[in-house]
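All protein chains but one are shown in place.
The block that comes next holds subunit A.
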Amino acid sequence: MSRYSYIPHTETEISEMLETIGVKSIEALFEDVPKVFDFKLDLPESSDEFSVARELKALSKKNLSLNEMAIFRGAGVYYHYIPSAIRYLSSRGEFLTAYTPYQPEVSQGTLQALFEFQTMIAELTGLEVANSSMYDGATAVAEAALMAVRTNGRNRVLISQTIHPEYRHVTNTYCHAQSIEIEELPYSKDTGQIDLEKLKSTLDDDVSAVIVGYPNYFGIIEDLKKIKALLDEKIMFIVVANPIALSVLEAPGSFGADIVVGEGQPLGNPSSLGGPGFGFFATREKFVRKMPGRIIGETKDVDGKTGYVMVLQTREQHIRRGKATSNICSNHAHNAVIAAMYMSLLGKEGLREVAIRSFDKAHYLFHQISKIEGMEPLFSGPFFHEFPVRLKGTSASKLNADLLKHKILGPMELEKDFPELGNSVLFCTTEAVRNEDLEFLLGRLEEIL
């Protein structure tokens, strides 16, 4: 019998099968493979489940889990409470071990769940159509830029400096490859919002798209209305949004956004060292044929019963090959379905409550911090659940090292990505920060500063 629990073959079966094939040995099945590799792999020996589980458990304990700390760090990945039902539902084998729904008749579970997901994203963003996910927030922004250029044929993309630094890096990588010009838009040193004067003077007939955050990387809520007012009809208005914030902030679609993208991790997905989460991607119906990624649509079967299928596949790589809207094939369907489960459990009330609690705690913290000598909030613009603060007296890294000793994951240090801000940090709160954690943090801050 095979020594490996994942492989069912017995010796007898192997012999019978070789005989049916008409070869003497397994080796005969590999005769066309050149013998350029005659040594054994330098890898560990096979192991039993018990030992591998123990080894990994030991490794996991070398990490400090967010559950063991009070969390004041967001900066793109957010620590929200995840209802227990999600893990149990999403780990069902019928979701976990299914493939892309190539045979819709036996994939209605996947298809309907993603159709519901698309509906929820369309509701949140205020746009007509959403796809069934991208890899992450960064690739969603990059693909949005490519889509804009594909749509209006212009070649210059303006991206706000307050878009997540990693998203800007990825967008640069993608756009550079297609010789698309990227230009960064500065922010106002007073409000932390995009510098509207500068935007106005940068706009011209070559501009394909303007990309802004909502809220931006600093947590500041941009005035989408004022920005949209500056853009001509042809310019694609791309908004990078936090999905939780969209339950209280006016939908970008209402302000005339053409594409809304973002990172979906806050919707019920664990932080998992930054992956996998998923990217969401929504647009106007008139642009749908330019949109990358899989889209699920409703239809009828031969008996007139409602069902779901993948639609508009002629945009996709498996049909159009080199002429596809994108090379994306596998997306992050499982994470998108987790988000649908999360939004179903929380509903419109719950999502709003999560947003308001995150918001309320951040504003309380902001207010208290303003009173502490040695800390100074940087911007006056309205913010959601994150805000930057300049430190005097102590360095950001020293502060965080001190906080970590008290099992506090302190604010994100900004100097590396925003050297002009000097010794500054970005605080974040979610509903998963307890009021007592806030007081504990404030006590430590007063001690340290």
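Odds and ends about this structure:
Keep in mind that, in the parts below, a residue touches a chain if its C-beta (ideal position, glycine included) is under 8 Å from a C-beta of that chain, and two chains touch if they have at least 3 such contacts; residues count from 1.
Please note the rule applied: contacts and distances are computed from a predicted model.
The complex includes a chain that is not drawn, and of the options "Sugar ABC transporter permease", "PadR family transcriptional regulator", "Probable glycine dehydrogenase (decarboxylating) subunit 2" or "Binding-protein-dependent transport systems inner membrane component" the UniProt name matching it is "Probable glycine dehydrogenase (decarboxylating) subunit 2". Touching the missing chain, out of A:His9, A:Lys200, A:Lys286 or A:Lys392, is residue A:His9. Although one chain is not drawn, the whole complex shows that of A:Gly109, A:Pro186 or A:Gly256 it is A:Gly109 that touches it.
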